[in-house]
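Here the complex is missing one protein chain, while the rest keep their positions.
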Amino acid sequence: MSATCKVTIDGHTIEVPAGTLLTDAARAADVHVPIFCSHQKLPPLGACRICVVEVGLPRRGPDGKPALDSAGTPVVTWMPKPQTACTTYVADGMQVRTTSPEAVTARKGVMEFLLVNHPLDCPVCDEGGECQLQDLAFAFGADFSRMDEAKRTFVSEDLGPVVKKEANRCIVCMRCVRYCDEIMGDDALTAHQRGVRTEISSFDRQPLDCEQCGNCIEVCPVGALTALPYRFKARPWDLRQHITVCPYCANGCSVRLGVRGMEILRARGTEHRGVNQEYLCVRGRFGYEFVNDAERLSSPLVRSGGSLTPTGFDAAVDFAAARLREVAAAHGPGAVAFLGGEKLNLEEAYLYQKLARAVLGTNHVDARTRFTARLPGEAVLRATGGGRPLLSLEDLGHAEEVLVLGDDLQGESPFAQAVLVRGQHQAGLHLTIAHPRRVKLARPKFRGEWLAYRPGSEAALLNGLVRAALERGTPDGLPSDVAAGLPALRQAVAEWTPARTEQATGVPARAIEAAAARLAQARRRAILFGRAFTEHPAAADLLRGIESLGWASGALSAARSEVMYIGPQHDSQGALDMGLVPDLLPGYVPVGDAAGRKPFEQQWAATLPAEPGLSAPEILRAAAEGRIRALWIVGDEWLRSAPDRALAEQALAACDLVVVSELFLTETARRAHVVFPVCSFAEKEGVVVNCERRLQRAARAIAPKRGTRPDWEVFQAVARALGVRWSFRTAEDVFREIARLVPGYRGRSWATLVPLGPQWALEAPAAATLGAAREGAPPAGEGLWLLSGGTLFLQGSLSHRGRLLPKLAKAARARLHPAEARRLGVAEGDAVELAGPAGTLRLPAALDVEVPEGSVFVPYAHAEVELNRLGAPAGAGLKVVVRPARVAERVGA
Amino acid sequence: MLKEMGQGLGVTLQNLFRKPFTVLYPDEKLQMLPRFRGLHILTRHEDGLERCVGCELCAVACPADAIFVAAAENDPQGPRSHGERYAERYEINMLRCIFCGMCEEACPEDAIYLEKNYELSDYQRDAFIYTKDELLVPSEKAGYLPQR
Partner (left out) sequence: MSHAPAVTAIDPEVRDWPASRRVEVDEALSHYPNRRSAVLPLMWIAQREWGWLSPPVLRLVARTAELPEPEVFGIATFYTMFNLRPVGRHHLQVCMTISCSLMGADRLFRHLERKLGIGHGETTPDGRFTLRRVECLAACGRGPCMQVNFDYHENLDEARVDALLETLT
């Protein structure tokens, strides 16, 4: 059997790989075959029959060779009935006719059947104008109906706050059911009844119990499922559609914003476009509301006489620059620090650190919005292969074994989760989820292995895995420095036998050995980690452990890397690449490296400080102690995200100058001396870098709201007021400088980054560092281990602004294992008080078997949860005392 | 030459006593022809509900881009139209309108017609953006559809 097949479709002969479906072959041949039920991410079903075509195969003679007619052309045996192209695989010599009378008649017949019960309410239907059924009825259908009986009718229903169902319009293609099942892993939808009465609904017609992603709406080819938030807002032809990059998690999904006038009315995915294609999670699909919010800042604010007063942009810039100059002159450049920036575009992140380093001469920059310890930027690079070509999100789905370390992908990285669910469902991918909680992917239905390590035993788990992986032998393709370092690594982790690891982590020895064996044996594998490890007090150690595991298991090799870091924000990777860390210049050049510094000093015409700066938690402390006198905070509700609320308040009060760039007058902004109103993601252009290190150009969808500017313009204006001659006219100009200067980004141009840019890699990967991870000190104090994590529905203060997301997220709850709750005398819904070293937090309790005993889980993304009031973590985490709230009150859900 | 002058004056005299073609507008008004297209009306069903469902087909059919529609969902307790959807805003910019009647042709609900009113003048340009309350026929004319 040959690897490719020659197929002739309507006279166009093309060669496609064997195993290609006829619909895909037709697309390759540029022949239009209509489809409803078939979907690129779902296995063939053949439910709707609209793709019927005539298929013929060459007749074979007795010798097995194609029979030839008198003219010498092969004789074709046509199949007696038309075939569905979406379920027919190509064969060599196959002939296909899509426009023959037979095929056209068959398609007309199918169309007539589909329309038998379909209502004629296109003028009212939200799908009207972009409805595949409408288009195909127009193209292939008859212009009258022979049906004069009454149509069967259903009652329309709201399946929760997102999905509106109008079953009369349904053509039962089952796309929604299959997508929900195979890609979302939610199984929230099903077909009720049968035959002509078939209706898609939920269990007992209850509101959907799912991620509320709305992908069922996206894949519905008709108007049976429509989005309630977009209901009757506009018709498709009203909307200008702009494809940009989602501002939430690090997956970097393409979102297609539909804009009418100055208002964003909806966000959608786009088939065959972006890393995510049609997929969007609930945040991506419904999280744009803050852009339209009426409370957006529209004028710079400057503190005068104790209150913030609106002022002109130039006056605000002059004020900020003058005060920065004063502070730097009086206390030295080390008294100025720059915080935030993970949510900036690449160009802005670059200018931000350039402002800090080249203009003010300080290395106190840290991009993170949520931080507990120093982020070792270089260790992140090394753990992900030192800049070697990285696997993509798509590759993730083709892996045989995926190890997720400490991340709840549902909250942190929903698209990666969808890729894994699909891989598990369709391609036999095996999941190993290392997480103290039973997160979604660790549930039994995904048939993976859950390594439920005890909080704080991350290092032991990594060491155990490294040792078990090394037991399987030495992987191939190691660079020489790693190969030379392996014996030492073997020795360093020798004590971490599976038994010892079990003792330390609570994960069964057998499970550790099996997980390491699967990782080592898989032909394609992936290791994912995120902020659970990078925000750990012993992050540098843990990252070395991940790196060692990568080399030991074969996930890292000289040629490529299968270890992915999933940053907390949509441009965390870009901020890291651009040197928004205290010890690295753009492109991971250490600030202390004089030779590495040279090109930057030349380009920037400045002498750069060689001492690594302070990291975010150190800046917080230094500011509170008065050693740092000026702070610039970008795009971040710092008061709520800094690890210690009291310290953060103290720091803001102690500073001589606090500059905040924000969209809204947040609590942090209220305490600032200067507030610059800036553009949202939809109002500016620039590059963002996702967790695959893929560069994507985000487009501008709407004009900046009156009075706002992109962040880079603010940085440039302040830099110029401080006397340097920056003259970037657009963000693209900034990118040109990046492309001249920054390793990994050299030679790139904006033009190559649309629709999907490349993944960057370093020509000279960083050298490896192998070693065992060290245990962090266990947290001091009594009580339950505080576990926290992202939630699916909320991320950052911007997501609190909309109406839908906070509603979907419901009120935050302190989740306790039922056994733990019994011990505490707490029932479902009871108010509990969490007491940390510095303060208390009161929340309703929820009983949840997925939370381990001895801990309490509180999501941090809710507006009402201010975990930093409990006090800063000491050691490897934070322990809180949980007790029933004094008054025996019940707090409503 | 006199002959020619006489002929010319003859024509003048002839027309001097002919009934004039012009009318004394605004005291006198012309009867419009059946297919004349003037200002639009938005019609009502017999039960008084609006026929327009806010589908915006008129707006997309309009070659002059003169129509703006924003739809909204009916309150089931007090619906404005049959079905779930109605036009919350319906505006026609009469300075842009070319009276081609494409909106009428596109309308699937018989909701919009171009009627005989041609007296469209005002002092402000803004006033030429006709809003829904100006276009919608009064409830007394529920069920009225122009004969075509």
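Letters are used for the chains, namely A and B, taken in the order the chains are written, and counting of residues starts over at 1 for each.
In the analysis below, a contact is a pair of C-beta atoms (placed from the backbone, for glycine too) under 8 Å apart; a residue touches a chain by one contact, two chains touch by 3 or more.
Predicted model only: the values in this text are computed from it and were never measured.
S.K.: Could you tell me which shown chains are touched by the chain that is not displayed?
M.R.: Counting the whole assembly, the omitted chain is in touch with A.
S.K.: Taking the full complex into account, find the residue in A:112, A:187 or A:833 that is in contact with the omitted chain.
M.R.: Residue touching the absent chain, from the options given: A:187.
S.K.: Which candidate, A:63, A:204 or A:763, sits in contact with the chain we can't see?
M.R.: A:204
S.K.: Applying the definition given at the start, please give the residues of chain A touching the unseen chain.
M.R.: The list for chain A reads 181, 187-194, 202-204, 444-445.
Note that only the chains that are shown with their structure count from here on.
S.K.: Using CA atom averages as chain centres, what separation in Å is found between chain A and chain B?
M.R.: 53
S.K.: Name, in rising order, each residue of chain A that touches chain B in their complex.
M.R.: 121-124, 128-129, 231-235, 237-238
S.K.: Give every residue of chain B touching chain A within the complex, in rising order.
M.R.: Result: residues 53-57, 59-60, 70-73, 83-85, 108-109 of chain B touch chain A.
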